[in-house]
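Heads up, one of the protein chains got dropped from this complex, but the rest are sitting where they should.
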Amino acid sequence: MRGKRIAPILAGLGLLLTACGTANNGGSTATSSGAPIVFGAAVSLTGAQSKEGGLTKQGYDLWLDWINQKGGIVIGNVKHPVQIKYEDDQSEANLSATLVQKLITDEKAQFILGPYGSAATATDAIVAEKNSIPMVEANGAAQAIFNKGYKYTFGVLSPANKYLTGVIDMAATLSPKPTTLAMLAANDNFSVEVAKAVEDYAPSKGIQVVFSKQYPAAAPDVSGLVSQAKATNPDIVMNSGHLAEAIAINKAAKQLGLNAKIFAYSVGPSTPDFISALGPDANYVYDGSQWTPQVKYTPSFYLSVADYVKAYEQKYSSSEPPDYHVAESTAACLAFQKAIETAGSLDPGKVRDALASLDVMTFFGQIKFDSRGINIYKPMVVEQIQNGTHYTVFPASVANGKPQYPTPPWSSR
Amino acid sequence: MIAGETRLPRPIRIAVLAVGAIAMLYVLLAPLTSLDAAQSAGLPLLTDRLWFRIATTVAMFVVTASGWNIIGGLTGYASFGNIAFFGLGAYTVGVLVANQHWPFPLALLGAPVIAAAFGLIVGLALLRLRGHYFAVATLGVGVAVGEVVNNVPSLGASTGLFLPIVRSDLLFFYLMLGAALIAVLTTWVILRTRFGYGLLAIRENEEAAAVIGVNTTFYKVAAFCVAAALTGLAGGIFAQWNSFVNQENVFAVSDNVQIILMAVVGGAGTVLGPVAGAVVLELIIQTLAGGGTSSVYSQVGLGVLLMICVIFIPRGVIDFFGGRSRLSLGYLRQTLRETSA
Partner (left out) sequence: MSQFTQQVILGLLLGGIYVAVALGFSLVWGVLNIVNLAHGALVIVGSYLTWALFTRFHIDPFLSLPIDAGALFVLGYLLQRGVINHIIRAPLLFTFLLTFGLNLVLVSLLLLIFTADFRSVTPSYSGAGLHLAGVTIPYIRLAGLLVALVMAGILWAILNRTRVGAGILAVGADRDAAQLVGIDLRHLYAITFAVGAAFAGVAGGIISTFQSITPTAGDPYTLQAFAVVILGGLGRVSATVAGGLLFGLIEVLGQSLPGLGSGYANAIAFVVLVLVLVVRPRGLLGRLA
């Protein structure tokens, strides 16, 4: 037994002694540097989703700096520095697919980091599948993507149907308990799933859906719908859409005097743009968030929540903490890192299997994929904007503030 | 030979034909080197997956640009809504394969049929409009069809339709290439028949054409249906190739304009113009798109390039290959004078 063990130990020592002694912090034993690992990412740097695409890239880059500062991903005893090659898909799903293929074929990307948005994710997932290259995405929550049995796509974020159900859970704990709900949804694949989940779930908590309508995703004006919603006197007003519509609906609600006890929007309120665009009108708005800086997860590797926020604020000279789009993108990188280290290889099939059986706690929460490839194990949290700052208000275990309920009418603000 | 065409001197013609033949041979045979059988036989790999993707995309635009050319270039009715046919073709295949579980080849036959049928209805209604009214009406149709489809649950609504993945780049490349050949051949044949002369006559002067006995309504609608069928065929192939169909990727307004741009920049009204336009423009777009994080500058560049093409080469790139014109300062000055204030 002993004899069999000595050889690898001697070999390891030998490597240690002959290595060039790359500086590293912490007691890592791997010291030799291997070939770089190349990741590819087609994100929206221009076009209608350039803002959100930019946030995605920030998340990827934050991890990139950290991992390269440590020397790279460790496989066996070798550290492999990491490269992320970016392409701009101009917010067009078809272009995204071609660019992912280009990243794989031309730029030799060994793994793919996901794009922004469910439409591009759906298209890119097919390319990943055809090339048998794992893709981990963090910004496409539509479950339809994961119901197709693709083996090579994994989503670290909670699926669309969980986005606003947390707000309903929170509403059920408040008093006087709200009883009616108006749902406005953009008719794109993500928003429709969010809305449907709310409509299915609300009655089980004693909340009746009194209004539910969709608007075309590029609608010029939503005031007509807001006015219709107002006529039904809802206690809760929800919007499922993206940032532009969230801003438009909030403005319309103020202009038309739609007063509700709870305003909750999926996507939108978590971004700093929401507050800067609306000013004081942004207060009291809730949103379902994949992650907030107040969550209390204890990570098993990478930075803690507080350190992550600090790293973000430092790198991007920001006075605002990162919003969840940044955090979830970083989480995708973490999933890959852990999977590669566990698999101990860069073989796409082995990494894919390692991803499928991954179960790890990070600053973002638990990363574990169900059999379809989406992370149903991480809960969503509810945030509220109070006095121009985000507070996590639900669930109580991670809350750093109490919901300011009910929302005062517009005229008395 | 078409009236007005001039011939290049013989040696140049032979050279051009030779180059063209070699290019065609490469396009037809090189992909076969990607087969496992070919690899084990020791053939060098001449094409890779990215090549396939781009080549298939170029072929797709050859089909749609040629389709547009038939109604816009030959007949003079610039349609701004051909994307509707592409999308309908794609959704036909999508619905038949994903929902009704038809085999793909059967479903593909349905695509041009449905598209042409829709073209018939729309054509009969809209082809009595002229100039900019026809253009905007077709634009309206293009947008409206996409919007309707995005809401109908049985068509997948906003989620879209997922087709089973078919893992064969080769199949779709040859299919799309076949469609491109059909499209170019169709244009070539049309231009050599009475039908083609009738269309050209309509383009030059519709009243005069009617006077000399051309059944303008029939000819126009027929041309529109042919355009619709070709575009629908491309859409049908695309649906299975992409394995995913929704409003965003088959009713894209940007693709709509791209089709027209390719036909015009290549040379509207000619047989090979759309081919040249599709190849040149798509390659430029793909090259510029791969600019990584500096893509914004590429887009500014693309916009400027397009403007220059439209201003200085309105008859299209193909003009330089017919022996009629040569790219020179004099040529540029002349086109400018023709269209400037």
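Just so it is clear, A and B label the chains in written order, and each chain counts residues from 1 on its own.
In the analysis below, a residue touches a chain if its C-beta (ideal position, glycine included) is under 8 Å from a C-beta of that chain, and two chains touch if they have at least 3 such contacts.
The structure displayed is predicted, hence computed values, not measured ones.
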Completion exercise
Checked against the full complex, the residue among B:Val16, B:Leu45, B:Leu106 or B:Val310 that touches the missing chain is B:Val310
Completion exercise
Contacting the left-out chain: of B:Ala137, B:Leu191, B:Ala229 or B:Val271, that is B:Ala137
Exercise for the section: May I ask which residue of A:Asp65, A:Asp200 or A:Asp221 touches the chain that does not appear here? Expected result: A:Asp221
Problem - Touching residue (missing chain; options B:Leu45, B:Val257 or B:Leu327) - result: B:Val257
Fill in the blank from the handout: The listed residue (A:Ile145, A:Leu243 or A:Leu358) that touches the chain absent from the view is A:Leu243
Handout entry: chain B residues that touch the omitted chain in the full complex
Key = 72, 78, 80, 125-126, 129, 131-133, 135-137, 139-141, 143-144, 147-148, 150-151, 158, 257, 260-261, 264, 296-297, 299-300, 302-307, 310-311, 314, 336, 338-341
Completion exercise
Touching the unshown chain, chain A contributes residues 46-48, 50-51, 53-54, 91, 187, 213-216, 218-221, 223-225, 227-228, 231, 243-244, 247-248, 251-252, 254-257, 271, 273-274, 276-279, 281, 410-411
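One rule holds in what follows: only the chains that are shown with their structure count from here on.
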Handout entry: Length of the line joining the C-alpha centres of chain A and chain B, rounded to whole Å
Key = 39
Handout entry: Residue numbers on chain A that touch chain B, as the complex places them
Key = 45-46, 85-88, 90, 92-95, 97-99, 101-102, 104-106, 119, 122-123, 126, 129-131, 142, 144, 148, 187-189, 191-193, 214, 216-217
Exercise for the section: In the complex, go through chain B and note every residue touching chain A. Expected result: 48-51, 53-54, 57, 147, 150-151, 157-160, 162, 165, 167, 242-244, 246, 248-249, 252, 254-255, 286, 289-293, 295-296, 299
